[in-house]
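Just one protein chain is left out here, and the rest sit where they should.
Going in written order, the chains are labelled A, B and C, and every chain counts its residues from 1.
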Amino acid sequence: MSSTETTKEEDQKQHVLESVVIRFTGDSGDGMQLTGTQFTSTSALLGNDIATLPDFPAEIRAPAGSLPGVSGFQLHFSSSDIYTPGDRPDVLVAMNPAALKTNVADLKPNGILIVNTDSFQQRDLDKAGYASNPLEDQSLAGYQLIKVDMTRLTRKSVEGLGLDTKSADRCKNMFALGMLYWLYTRPMDSTIEQIRTKFAKKPEILEANLRSLQAGYTYCEATEVFAESYVVPPATVAPGRYRNISGNTALAIGLVAGAKQAELQLFLGSYPITPASDILHELSYLKAHGVITFQAEDEIAAIGAAIGASYAGAMGMCTTSGPGMALKTEAMGLATMVELPLVIVDIQRGGPSTGLPTKTEQADLLQAMFGRNSEAPIPVIAAATPGDCFHMAYEAVRIATRHMTPVILLSDGYLANGSEPWLLPKVEDLPKFPIRHHTDPVGFRPYNRNPETLARPWAVPGTPGLEHRIGGLEKADGSGNVSYDPLNHEHMVRTRARKVELVANDIPDQEVMGDPSGKVLVVGWGSTYGAIQGAVRHAREDGHSVSHAHIRYLNPFPKNLEDVLKRFDKILVPELNMGHLAFLLKAKYLLPVVPLDKVQGRPFTEGEIRTAIDALL
Amino acid sequence: MSSTETTKEEDQKQHVLESVVIRFTGDSGDGMQLTGTQFTSTSALLGNDIATLPDFPAEIRAPAGSLPGVSGFQLHFSSSDIYTPGDRPDVLVAMNPAALKTNVADLKPNGILIVNTDSFQQRDLDKAGYASNPLEDQSLAGYQLIKVDMTRLTRKSVEGLGLDTKSADRCKNMFALGMLYWLYTRPMDSTIEQIRTKFAKKPEILEANLRSLQAGYTYCEATEVFAESYVVPPATVAPGRYRNISGNTALAIGLVAGAKQAELQLFLGSYPITPASDILHELSYLKAHGVITFQAEDEIAAIGAAIGASYAGAMGMCTTSGPGMALKTEAMGLATMVELPLVIVDIQRGGPSTGLPTKTEQADLLQAMFGRNSEAPIPVIAAATPGDCFHMAYEAVRIATRHMTPVILLSDGYLANGSEPWLLPKVEDLPKFPIRHHTDPVGFRPYNRNPETLARPWAVPGTPGLEHRIGGLEKADGSGNVSYDPLNHEHMVRTRARKVELVANDIPDQEVMGDPSGKVLVVGWGSTYGAIQGAVRHAREDGHSVSHAHIRYLNPFPKNLEDVLKRFDKILVPELNMGHLAFLLKAKYLLPVVPLDKVQGRPFTEGEIRTAIDALL
Amino acid sequence: MTTGVESPKPLTKKDFETDQEVRWCPGCGDYAILNAVQNTFATLGIPKEKFVIVSGIGCSSRFPYYMNTYGFHTIHGRAPAVATGVKLTNPELSVWIVTGDGDALSIGGNHLIHAMRRNINIKVLMFNNRIYGLTKGQASPTSELGKRTKSSPMGTAEEPFNPLSLALGASARFVARSVDIFAPHLRSVLSAAASHTGSAFIEIFQNCNIFNDGAWDPWTEKQVRDDRVLMLEHGKPLIWGKERNFGLRLKGIDLEIVKFEGEPPADLLVWDARRADPTLAFMMASLGDRPDAPMPLGVFRHHDQPSFEQRVHQQLTEAQAKGVPSLESLIGAGEVWDVK
Partner (left out) sequence: MTTGVESPKPLTKKDFETDQEVRWCPGCGDYAILNAVQNTFATLGIPKEKFVIVSGIGCSSRFPYYMNTYGFHTIHGRAPAVATGVKLTNPELSVWIVTGDGDALSIGGNHLIHAMRRNINIKVLMFNNRIYGLTKGQASPTSELGKRTKSSPMGTAEEPFNPLSLALGASARFVARSVDIFAPHLRSVLSAAASHTGSAFIEIFQNCNIFNDGAWDPWTEKQVRDDRVLMLEHGKPLIWGKERNFGLRLKGIDLEIVKFEGEPPADLLVWDARRADPTLAFMMASLGDRPDAPMPLGVFRHHDQPSFEQRVHQQLTEAQAKGVPSLESLIGAGEVWDVK
């Protein structure tokens, strides 16, 4: 099979491209996610840099052929560094009219549009609300329209295997994939390997998938449906071992890595919620690593159990999304009061309320900062890319245990489901920070404080001689006894605040990409990293004085942040919300930052950020 | 009885004072709250201006004689306008050593200290942790110490009534009250009247109370225990009918007034929590007014039911305090999304977590602003004085119904339990704003919008022809159908934000007490009103350029607020938290405001604010 | 467009259909339930604008969108709370809750048991597919012990709730069970619930063909159904089986299965759903958990008692017997004084 790469006819032109954006779209039953991930891993193995953006419908299975039932997967692969899944696709694969309708507007002018003509029957057009057939009415004149009767061709390719029509038709995503492999001169080995593993127990399905894949490839070769094929050479990325990783997977193993390096039992209390559930799933498969997962009756029980676990000496954690986060706020106050380590992960999604549960957003930052009764300060950190979720999860554990405090880690739907090639960290580069619970009764008092961090001792039940009581009532510093003393209360409120501020001693300085001073600084946080990075790099290539600071540590801010900000004339703050970070920066540094807010359930494009940068130059 | 006023012996000096602060303290079983409220209502009837501050122990009944069992009631009465219960008492009544110990430090130098010597036995001293008897060891030398064997004298006065010792001893608070009535030349009629009503069914107890009251009075007259007695003449307050009212009572009847003027059924869903429970109690007594109260299983059910009630056409409300507020945040998001009127009352208390449940604090402001997942803006208003709770409750209903939005009303423990003489509002001065639910099916769509307010129609179940569905998923503007359209989402997020901003058209301009420009503006919100007002007035009397702006409408701010702020050189923001309003002002107006934070579970004193003002002058 | 005029002609199923595309997976059991509910509502003699359907979050909870009545898709687990506010405010409305096994029993368990205890006149239809559908297949509180799901790869470590036992323990006065695809039975159970004064809990076995396909097949599949299901009919002896040759009788405090030929024995238990004491219903609720016994369906308990909203409004009426006091009187209550 791998020989296909070398069988190109001489008379076909082969262009070298720097990068390409493909979007596969079809009905949720059409297997577009699989097609996308296969193309992704093939490209990753080929050494391209990649970024992906899956887009699921909110329904499990919306009616076949309907607009809400459309499922999409966009991927950007390149021979140079890339930061986003791409603003607009170069190629759109539309398996049915609904997919065409909801996606074609994004396709680049003169982009390649591949459609499965077999699914453009009157009934299909009606479902998508097309008055006339777009394949015939000239409305697609601005694109390179490639019409392929994929269903028929797929059925043909699997003839004789005894498959029913439904099963045969399921293979047409492989046909489409085969076509794209041809178009971009990709080897099919890895996909073939994976099909073999996946359908090992169903030989006819296996064979059907292989045949369809090959059929799609051969079809291009035979028919010259495409005038040319392309090559996207490998990127020059840092040497090392790579894996394609989604944010949720990276986050899950980052939590495990943190707990392991702390030498603590990992306890996850969680309640399923999109887009956080996958972390629960990932961790529940890791029992061999000693991970305990507890699927609780609700989010309050989940955090309650996590607090109990930390109290008993484990690294308690909980993972959720916005609405679940809202439910945990009372318990977060308790965790703050009893000063136990705890990691609270919020995979943000579109809101308010149930909102757009499968879409992305960054609008929980102020909730993370202030969404608790009274003064309950908690460190807040955020991951910037799918791979960075690993690192920040590890950081969350480190900060929580060193400072005896709950820590909120923010990610979002875009990071959670998006993926990127991830240079595997070396375990020896992950510092160990073994935690030893307090055992010495001499001089023990539950609210004695470490002078450097103000952390209290972690004394766990079962330890002889350290019997003590904790709880949510205000307590005397030192003894931990309940105290209604007014001055002690003020002291404790300020101590808890100070304790969080001291985390700043323990986090890296804010870095800047680009010059350390200049005209415009783009300040971002979380999943906007890629779009900002891309926009800023390109603006810099165009000679503009722009830099990028991406804040991973949001509470407390890095100590040098004010200094960093003040070296620029203007500060642009793009966010997928109504200006949360901008608000914090204004209140903290009294700087007239310029917010760039987008709240559409989807990430920024590079172009949007570039436009805003240009406006400030 | 009222003749006692005129029977003063000629040789006793009678001084006229402008104002006096008394603090009654004793064991929780000693009836100090009753003593305080009696003195209060007598003084109110006499025409004094008054302000009070009860101080309960956190325990229902802490052990008798213990420090945590001390209960106090401070009251300030005056012939001129006053704004706080006074910084430090002129007179301290201490019924036992524990009360003495926890309170004497506050007594003014050379203040009058009245103690019940009978309760200074060794056992009592031990319970309070006194190593030696303070009545004998000169430690009280700085005060006018008045030692009275009240228990013995009270027992004596009720002899022959056949009371057991316990019941007899319960009357000693009346003895103390009688003494204070003599000292400040107060008539006893109103107290006598109330004793008669209260104990109508227990004639011996009635008689015992009357006798003890009289005995205290006579004791002073007979023994010349006090060198002089005092007169505090009536204040010149606005004419009209008055009543002494606590914040919670005012708030409860304000809610009723709002609902009545809106011609809506009032529905309260609530779960008991200190210091909000009294509103539930008050309202559950008002069934004759058509008020439905529902004591729910928890705070989530309480707000859920209130949302259901609003959906069905009632004025849904819920009342709670910090931890309960934290639990309601997910449901608040739902209310924001379905755009129904709802009043959410938060009587703030000391936190975080269970914190100091019986103490006051203002630290829920940022939670009220931001404590919800994603973008869920809600108007926030706050009451400034006990009586103002009535007005702001009424305002909450008005805004909620006119703008079809949840509204958060903030009060706190200090307002809730404190009281002041309240000039009864005339019902004709409370504008009616009758609400008519939508009934016309022509052109009806659930998310049509009023162009002025962006409010949607309130169409309630049971109305023929308006059947429709609402919910927490994002919806298309107009039709209200579920919509995952990215641009609609952005439109809706901005529309909901704009809707809240438009409330600014419907609230009064920010007022300033003092000159409209100058050196220092003290900006407050909520229960700090009295202390700030007092401090600013006194500073102005001393010739300083200081003014006071008290913000009742916190989200959105009054339209002229920025203008008001910018007319002063410096802005001082005193708050019972770590700087919430200061934070909002900084972020919104980029002004370098000076926070003055106090987090001790108790209100500011005038002195504290004055000191901070002086530092800025 | 609908009009404001109350139509005098009797309602039909069509009147309850909306223009919204139904978005459950093809083959989902929810379709059949939607059908049954639309059919039943048309027969209840209640004008369509008086129906309110409140739901939480889940596949099942999308139900209100497909019913042309008033509908409120609330938040996860809180439907009973919202419905309580609706019903207390306007007792004339016919208030129904549609919920799932996760929504009702996991996050919403507390509201559910309190609604049952209060006996508020709300009908709870719990679609039990023994899985979290909407979040794509985690274990629910009704998933069998040891069930392997996305969140329990080695099987769950906990016994499920028996939803009917739970409801009865919370003193539910109307408790019933039916199956998505048993249309006539389901309709009759829904009608019985509608006729009850007070809260009603109806468990409906529902097939999630995506994440838990065939969960109820051992009882409901055509071939086995007659042998594996026991229909509870008030006043009738408990008999089942293709040949109707199995019966139940009491033996002390246990239920005994009797196989007979010909006439059923005289001592078979005669079903009495109207008992005030819930013990018999409780006993019957867990019968289906026994491997040797059939799954009882039908009305387990139907005990009328004054409902919560009746009692609440009774108090309002009493309190207002002497008229509604004025706002002035409220503002000026207690001790007042005049300053001239």
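By our rule, contacts are C-beta pairs under 8 Å (C-beta built on N, C-alpha and C of every residue); 3 or more make two chains touch, one makes a residue touch a chain.
This is a predicted model, so every value here is computed, not measured.
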item	value
Left-out chain, listing which of the shown chains it touches	A, B, C
Residue, one of C:191, C:315 or C:329, that touches the chain absent here	C:315
Selected residue (touches chain absent from view) among A:129, A:461, A:478 or A:516	A:461
Given B:142, B:187, B:272 or B:464, the one touching the chain that is not displayed	B:272
Absent chain, residues of subunit A that touch it	41, 44-45, 47, 190, 237-244, 253, 256-257, 260, 265, 267, 269, 286-290, 292, 294, 296-298, 300-314, 316, 330-331, 333-334, 338, 390, 424-425, 427, 430, 439-442, 460-473, 481-482
Positions on subunit C contacted by the hidden chain, ascending	106-110, 113-114, 117-119, 141, 154-155, 157-162, 165-171, 250, 252-254, 277-280, 282-283, 286, 305, 308, 311-312, 314-315, 318-319
Chain not shown, touching residues in subunit B	59-64, 66, 68, 271-274, 277, 280-281, 284-285, 287, 293, 295, 297-299, 323, 353-354
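The definition used in the following text is that only the chains that are shown with their structure count from here on.
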item	value
For subunit B paired with subunit C, centre-to-centre distance based on mean C-alpha positions, whole Å	45
Separation of mean Cα positions, subunit C and subunit A [Å, integer]	39
Distance from subunit B to subunit A - Cα centre to Cα centre, in angstrom	47
Residue list for subunit B, restricted to those that touch at least two other chains	330, 333-334, 471-473
Residue list for subunit C, restricted to those that touch at least two other chains	57, 73, 75
